[in-house]
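The structure under discussion appears below in the form of structure tokens.
Note that one protein chain is taken out, while the other chains of the complex remain in position.
Let's look at chain A:
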Amino acid sequence: MLWETVRLALTAIRRNVLRSFLTVLGVVIGVAAVIAMVTVGQGSSQQVASSVESLGTNVLIVRPGTQIMGPGSRNSAPPFKLADVTALGDLPALEAVAPVVTTSETAVFGNMNRMTSVTGTTAAYLDIGGWELARGRRFTSVEDRTGANVCIIGETVRTALFGATDPTGEKIRLKAISCEVIGLLVAKGAGSFGQDQDDIVIMPVRTVQRRLLGSQDVSTIMMQVAPGVSSDRAIGDIQALLRERRRISLGEDDNFAVMDMKELATMLNSVNAVLTGLLSSVAAVSLLVGGIGIMNIMLVSVTERTREIGIRLAVGAEARQVLMQFLVEAVVLSVLGGVIGIALGLGLAYVAAQFMAIPFTPGLGTILLAFGFSAAVGMVFGFFPARAAARLDPIEALHHQ
């Protein structure tokens, strides 16, 4: 009997395909939006997680100013110098310390060129950042110290300048300097914010400071906590050392900030979760609107089919059978909308994932939830019109025009 009713509902829906489609459009959009939001949200959390993993464990970064991200007073805070890096390197709580200065420069080889990001640092940066070399070698300590004209390039830069050929031993030009490519990094892919991590040229810090920036400042210091030391203890040691070096008196606030990368990832993820939740609930509102659309059209349908209802009652349909007929029709309608919405949402999420360079991770749970939700919408909003149909008086219904 239920299957019979479902078939009847499908017949009624087919009879007016355009109207049925427009009726469920709200549900389609609502479900598609929820699915797309949640899938993209999950993808970007996964992205954050994997990029934190690729950083290596227990990485801390310190920057002048009071905040790592967002509006800070970095400009008013004195910058770090290489001497600070050396001093931090003496802390037993830290395994490795690397200065980081960055700039953007056009790298030229032959008639090829690419605007890329240039990072000035030391060999320790490769360990802290979890970078591996596909070819060539790292900077030697002499090259680090003297600021030699050597560089290690990322996969994106290599492809742009050299294609598939081996770049090591070749010389590329950055501004006025000509530097020898001594290494090629293993590709890492996109970072937490969708940036291309392989679009990079790494040079000794002194080379970048002198030849490209003309400044002795160090904008960021990256550190790796020694094994067996908690990051809290390491942060405490770093803060004590830097406060002393920067002559911050007791009771005064730090003019630098130490950030645990794990913490940053957690923070990013929670921001991500809040955003996903917020956008999904906005999308869920359109599901509600879609439900009202279904209720509206079902009421119209009950009025239009009053005579049909009268006939059914006359030949012996019970009120609950008429109720079921219209309820099933509403549920079938909204479930169809849900299915279209799921397909559309997954498609959107897939395109977005490609565009944002994040993994495409469709969740079965999300899909089932959306399916169930659309069925529930049909049930809730179909009930009132169905009850209106079931309560019709057979005599009046039969004489309805």
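Methods note: a contact is a pair of C-beta atoms (placed from the backbone, for glycine too) under 8 Å apart; a residue touches a chain by one contact, two chains touch by 3 or more; residues count from 1.
Note that contacts and distances are computed from a predicted model.
Per its UniProt record, the hidden chain corresponds to "Putative ABC transport system ATP-binding protein" from the list "Putative ABC transport system ATP-binding protein", "Tripartite tricarboxylate transporter TctB family protein", "Isoquinoline 1-oxidoreductase, beta subunit" or "Sigma-70 family RNA polymerase sigma factor".
Touch with the chain omitted from the figure is made, among A:314, A:351 or A:368, by A:314.
One chain is missing from the display, and on chain A it is touched by residues 1, 4, 15, 307-308, 310-321, 394-395, 398.
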